[in-house]
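With one protein chain held back, the other chains of the complex are shown just where they sit.
Letters A and B mark the chains in the order given here, with residues in each chain numbered from 1 onward.
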Amino acid sequence: MTSVTDTASSLDQEHHHGPAKGLMRWVLTTNHKDIGSMYLWFSFIMFLTGGAMAMIIRAELFQPGLQIVEPAFFNQMTTMHGLIMVFGAVMPAFVGLANWMIPMMIGAPDMAMPRMNNWSFWILPFAAVMLVSTLFMEGGGPNFGWTFYAPLSTDYAPPSTTFFIFAIHMLGISSIMGAINIIATILNLRAPGMTMMKMPMFVWTWLITAYLLIAVMPVLAGAVTMMLMDIHFGTSFFNAGGGGDPVLFQHIFWFFGHPEVYIMILPSFGIVSAIIPAFARKPLFGYTSMVYATASIAFLSFIVWAHHMFTVGIPLIGELFFMYATMLIAVPTGVKIFNWVTTMFRGSMTFETPMLFSTAFVVLFTIGGFSGLMLSIAPADFQYHDTYFVVAHFHYVLVPGAIFAIYAACYYWLPKWTGYMYDETLAKVHFWMSFIGMNLTFFPMHFVGLAGMPRRIPDYALQFANFNEMASIGGFMFGTTQLLFLFIVIKCIRGGAKAEAKPWEGSEGLEWSVPSPAPYHTFTTPPDVK
Amino acid sequence: MMQQAKSLFLLLAGLVVTGSSRAAWEVNMTEGVTAVSRNIYGLHMTILMICVVIGLIVFGVMFYSIFKHRKSKGAVAHQFHESTLVEIVWTSIPFLILVLMAIPATKTLVEIYNTDEADIDIKITGYQWKWQYEYVGEDVSFFSNLSTPREQIRNVRDKNPNYLLEVDEPLVIPVDKKVRFLVTAADVIHSWWVPALAVKRDAIPGFINEAWTNIEVPGTYRGQCAELCGKDHGYMPIVVEAKSQEDYDAWLQAKKTAAGKERELTDKTWTMAELMDRGEQAYTKACAVCHQPNGAGMPPIFPALKGSPMATEADQIGAHVDIVMNGKKGSAMQAFAGQLSEVDLAAVITYERNAWGNDTGEMVTPKEIVEYKKTGEYVEDPAKQTMPDNQQASL
Partner (left out) sequence: MSEQDREQPEAIEHSTRRTVIRSILVACGMFGFGFAMVPLYNVFCQVTGLNGKTDPDPYMYKAAEAKVDTSRDIKVQFVATKNAGMSWDFYPSTPQVTVHPGEPGLLNFVAKNPTGKTIVGQAIPSVTPFEATNFLHKVECFCFTTQTLQPWEEKVMPLRIIVDQDLPKHIKKLTLSYTLFDVTHLN
C-alpha cells in the first residue's frame, strides 16, 4: 500500500502524466472520466443483480401454484427488484453518463466539484451493500414493494427496515450531491460562446433532471425519516391510531415518486435527441420546442402525483384536477415524439446499434405513453390500478425509455471512451434479442392486467396462465441477452478497430473534437464555440 | 369496434385464438354487469382506439422514413429543423383530443362518486388476509376466506377452475338494488376489487371509503385484493353472488338463523374428538396461513406452535387462551376473540394443544371461553368431560 504522502504526490502527478496506477487510482480519483466509468460499472452490476431478482420473479410466475419461492420471499424479490433498478441501476447509469459526457459537451476541464464527485460515487457501493444485506437479516429484507406504503412498511415491517431506511438516505445523499455537481458544472463551466440555447439536449435534459433531483430527493429523505421516527421513536406520522394518516405517506411518497419517474426518463430524451440527428445526418427538429417541452414535463411532474392514488378515496374535485393535469402531460411528450419523427423524416439514415436502440426507444416509449394516457383517465384507472396493466405500462416506459437509451448512449460513446469500435454484429444481436425479449415479456402483461390480474402476487388464477408463461420465456430471453452486452464492452475495451475522433458521420458536438480515446484531461484550455 | 380492437390485440401478440382455450387467452377488460362498468369499458375502448389511430399515423410516418430515407437508398438529408407553425399544430391538436376525452371521463367519474340513495349498506373490512362483510343494521357479519385447498397451491393436486378465486363464504347481494360499500381495513392497506362491478376501493385502516354498485345480472363475480398487504396478498380473493331479491331475503334469513344455531352449539357438551375435528377446520382457515398446517410456523415472524411451551405446558393454558383471544401487541398475531365464535376459539385452542404431537390431552370448552369473556380469566371447568387415555392414543 502506498503511504498517505505517496498517494498525495501521485495525485499531483496525475495532473501531468495521466492516471495513477493501481487500486488507489479508483478510490481517490477526482477525474470525471474515471468517476463516470465507475458509476457505469456500478450500475451495470446492480442491473444484473436486480435482473437476477426479476428472473426469480418470472420463474415463480411461469406457472400458477407455488413452485420455487415462498410468498414472503417473493415479496422481497419484487421490492428489491424495484429498488435496485431505480436507485442502483438507472439513476447511477445516468449520473455516470453525465459525468463522462457533460464536461466534454460543454468544453469544461472537469466537474465543478471533483472531490464531492468522488464522494457521491463512493457512497453508492456502501448503500447498495447495506440494501442487499437486508435480505440476509432475520425476518428478511424489505417486503412492502418499492413504494413502501405505510403501515405495511412501519408497524408491520421486518426489523431490517431500519437498514433499508439508512440505505435510502445514503442513496439520496449521493444523488443530491451528484445533482448539485451537475448544476454547478453546467451553470458555471461552459466554454466561452456556449450559451444556454446552444447546449446539447443531453446537457439541457440533465440540467432539468438535476433540479428535479434536488427538489424531490430531500422529500423522500423526509418520508423515510418520518418512517424511522414512527418505527423507533413513538411518533404517529402515518399511524391513524396516534392521529396520523397512512394516506399522507402516499402523498409524500408520490410527491417524490412522480418527478422521480421523470428523473429516469428526461436524460434519455437528451440521449435520443443526440443520436437520432447523428444517424439521420440532419439537425434535431425543433430544438427550442424540445427544451420547452422538457421544462413543461418537469413542471407538470410536480402537480400530478395523486394519479397514483385514484382509488385511495380522494374527493371528486381532487380526482378531476389530477386527471386533467395528468392528461396534459401527453401534450409536451407528444411534441417530443413528433420532433424526433420529423428529425428522421427526409434524413439520410443508417442503422448502427445506437440508432437501432434509439428508434426502438421512440416506438416503445410511445406505446408506454399511450398506456400512460389510458391510465390517466380516472374512471378507467379504477379497473387498471394495481394490475399487470400498470406493470406493463411502466416497464414499457422504463425498459425502452431508460435502459434502451442507456444502451444507445453506451454504444454511441464507447468508441470515444475506449478508442476502439465495438463489434457491430454482436451489438446488433444484442439489440434484436433485447427488443424481442422485452416485447415478449411485457406486451402480454397488458392482456393479463386488463383481464384482471393484480400486480405483486406470487400465484395467480388459471386464466392468466398462458400469457404469464409467455412473459416468463421473454423475460429469460431478455435477461440472458444482457450478459452479451458485458462481453461486447469487455471486447471493445481490449481492442478492435481503431476509432477515429469522430467515428459517426453525422454526429455533432464538442466531444467529437477530442481524440478517441478521450485523453485523461480534456479542455484544460476552453475551446472556442462558434 | 370492440371486436376489432380485440382482434388487433391478438394480431399484435401473434396469436390464434381457439374456442376452447378462450379463457386462458383473455386479452381485454371485462364489460362487466353494471352501468358503470359498461361506461368504463366504453371509455377504455375509446381511448384505446384514439391511441391506436395516433399510433398508426406516427409510426406510419416513422416507418415510411425508415424505409425511404435511408442512406443506402441514396437519400440526401434535408436540413430543415424548425417550424413554429408545425409546433403549434401538433401542440393544439392533441390538446383538443384530450379535451374531448375529458368530457365523458368526467361524466363517468361524477356517476361513480354519487353514493346517494343506496338501498343496502355493507361494511367491508380488510384483514391480513381475509375480508369481513357486515350488513349494516342487519346483525349479519362474517369473514370470507380463501377456500382453495393448500394441496392445489403446492401443486400436489390438480387445480380447480376457480383456483385462487374461491371463498368459503361469498358476499351475497340482490340484483337491481343500489348497494353501498363502506370500505375500511383493520391492519394494513388493502383494496377491494371486483372487475365485473368495476369497483376498486382502497381499504385504509382508520378511515372509511365508499363505493357502490348496482348489479343487473344474477351470477357469481370474482375479484382479488389489489393492494400489496403482506405475505398472502395473493390469497385473499373476493366472491360476490348476485341473487334475485327473494333469494337474497331467504339467504339473509338463513344467515340469521345459522347465527342462532351457532350460539346453541356453545352450550352443547363437546367431546375431545368433536373439538379436534372442528379445531382442525378452524385452524386451517384462521391460523394455518402463518403458523403453517404442520404447526411449524415461519420463525421468527410466525413462531412454531408444535412443541412450543405455550401450547404444551399445563400452566400456560391461560396464556394460550389469552393470546388467541386478544392477540399479541406489536406482532402479527391478531385478536381472534371478535373473529371466531366461542366454539371455534375453544376448538382451535384444543387442537393446538393436541395436534402435531403436542398431545397434552387438555381440552378447552366453549363454555370456558364464554366464562373467560365475562371475567377475563381462564378457569378450568371441573364439570367438563375428561377424555379417556385410549381415546387420546387414537388421535
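As a convention for this text, a residue touches a chain if its C-beta (ideal position, glycine included) is under 8 Å from a C-beta of that chain, and two chains touch if they have at least 3 such contacts.
Computed from a prediction, not measured in an experiment: that's the story for all the values here.
Within the set A:22, A:193 or A:242, the residue that contacts the chain not displayed is A:242. Listed residues B:174, B:205 or B:223: the one in touch with the omitted chain is B:205.
Residue B:125 is the one among B:65, B:106 or B:125 that touches the chain not shown. Note that of A:176, A:275 or A:518, the residue touching the chain absent from this view is A:176. Mapped onto chain A, the interface with the missing chain covers residues 8, 11-12, 15, 30, 109-110, 112-115, 176, 179-180, 183-184, 187-189, 214-223, 225-226, 234, 236-237, 239-243, 245, 247-248, 251-252, 255, 313-315, 317-318, 524.
Where chain B meets the omitted chain, the residues involved are 115-118, 121, 123, 125, 127-128, 134, 136-137, 182, 184, 186-187, 204-210, 322, 325-327, 329-330, 334-335, 337-338, 372-373, 375-377.
The rule is short, and it goes like this: only the chains that are shown with their structure count from here on.
Mean C-alpha position of chain A lies 34 Å from that of chain B.
Contact residues of chain B toward chain A in the complex are 9, 12-13, 21, 23-30, 36, 39-40, 43-44, 47-48, 51, 54-55, 58-59, 61-62, 65-66, 69-72, 75-83, 86-87, 90-91, 94-95, 98, 101-102, 105-106, 108-110, 112-113, 128, 152-155, 159, 161-165, 187-189, 191, 193, 195, 198-202, 204-207, 209-210, 223-235, 298, 300-301, 332. By the touch rule above, chain A contacts chain B in their complex via residues 64-67, 70-72, 75, 138-139, 143-145, 149, 151-152, 155-156, 158, 240-241, 245-247, 280-289, 311-313, 316, 319-320, 323-324, 327-328, 330-331, 334-335, 337-338, 341-351, 359, 362-363, 366-367, 370, 373-374, 377-380, 382-383, 385-387, 443-444, 446-447, 450-452, 454-467, 506.
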